[in-house]
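Below is one structure, written out as structure tokens, with a few remarks after it.
Only one protein chain is missing from this complex, and each of the others stays in its spot.
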């Protein structure tokens, strides 16, 4: 179980190969990667130049650990790796990766989706989009909260 | 939409970065990777030395294309990349990767799981496990057929 | 009519070859009829294949097919065990 909050880019192939070095019995790996898109979500006339990612050192790690523990209590998993970038990010760069290893692929798929859903609502990160016209903090999305809530309905 | 059937190893980071070069609007990528485990599934006293992967040139590509088209008809996807290795494989090496890119992560998660479920039952590949004691063709798993069938119940 | 037969995995190993092209009369126009005919005529692995028919899959021109589907001149017919990829 690893949590990385870092400024630098990451290489998913290297993360996975390190993960498997420690646990050669892993049969299935499901990963999610989220990217900085090169346009603003709502106003397509603006061109995104940069994204600033702020977090709450200490609380963010705790929140991610809590999400991982919650996933491990619901599914049998071999390993979980969460990596989230902070600081200045540029269009087309990856922001976040959630990598889940398990014996049975169904567990890995469900746990990976669960973790990214909860990360979006429970882990204190904030995005600011800097375009050629202005600088705006991203508003949170109602759909993200609906996705999170759906897990409670299904699993609790 | 890409289908690769190849002998050589693959690098998931490179595949994803090529995929994104062509479509910078991709916001989410979900990938599944399956591995050769270093023991036989049923008889743990045997040590796996090698796995031979046979396929049906022509039909395998057609079957995978059909699965991709079927996924694209169910979910809005940006791109799909399926890679499956054949020939001699060794323990801890990857066998297969399914990479799905979409705007919304839920579509990518569902489509990726759908594709690997159908690949396991509909794409003509056969595995032979060569252990320190014998050589055996892998039997197919009832669970795989159940997973495939569950998609029809949910989606048709 | 001419049928090109392909064998895969354990079935290929049982026959000892991957491919066999045969000339056969028009009346043997399904995988089932063809297999029954060959198991009577040539015996050997054809009999074994017929006996394990329930666990054998057939494809005609690279499409999964039924044992009773029709075969025509120039078709590619494949026999293989259940799929175990991924």
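Letters A, B and C mark the chains as written, and numbering starts fresh at 1 in each.
By definition in this document, a contact is a pair of C-beta atoms (placed from the backbone, for glycine too) under 8 Å apart; a residue touches a chain by one contact, two chains touch by 3 or more.
Predicted model only: the values in this text are computed from it and were never measured.
Asks: Identify the visible chains that the left-out chain touches across the whole complex.
Replies: If we consider the entire complex, the absent chain touches A.
Asks: Out of A:20, A:37 or A:120, which is the one that touches the chain we can't see?
Replies: A:120
Asks: Using the touch definition from the top, which of A:55, A:81 or A:114 touches the missing chain?
Replies: Looking across A:55, A:81 or A:114, the contact with the absent chain belongs to A:55.
Asks: For chain A, which residues reach the chain that was dropped from this view?
Replies: Against the left-out chain, chain A lists 34, 53-56, 58-59, 62, 84, 95-96, 116, 119-128, 137-141.
Everything that follows uses one rule, which is that only the chains that are shown with their structure count from here on.
Asks: Quick one: most central chain, C-alpha centroids?
Replies: B
Asks: Provide the C-alpha centroid distance between chain A and chain C, rounded to the nearest whole angstrom.
Replies: 50
Asks: Could you give the separation in Å between the centres of chain B and chain C, each centre being the mean of its C-alpha atoms?
Replies: Distance between chain centres, rounded to whole Å: 27 Å.
Asks: With chain centres defined as C-alpha means, what is the inter-centre distance between chain A and chain B in Å?
Replies: 23
Asks: For chain A, what residues touch not just one other chain but two or more?
Replies: none
Asks: Where in chain C do residues touch at least two different other chains?
Replies: There are none in chain C.
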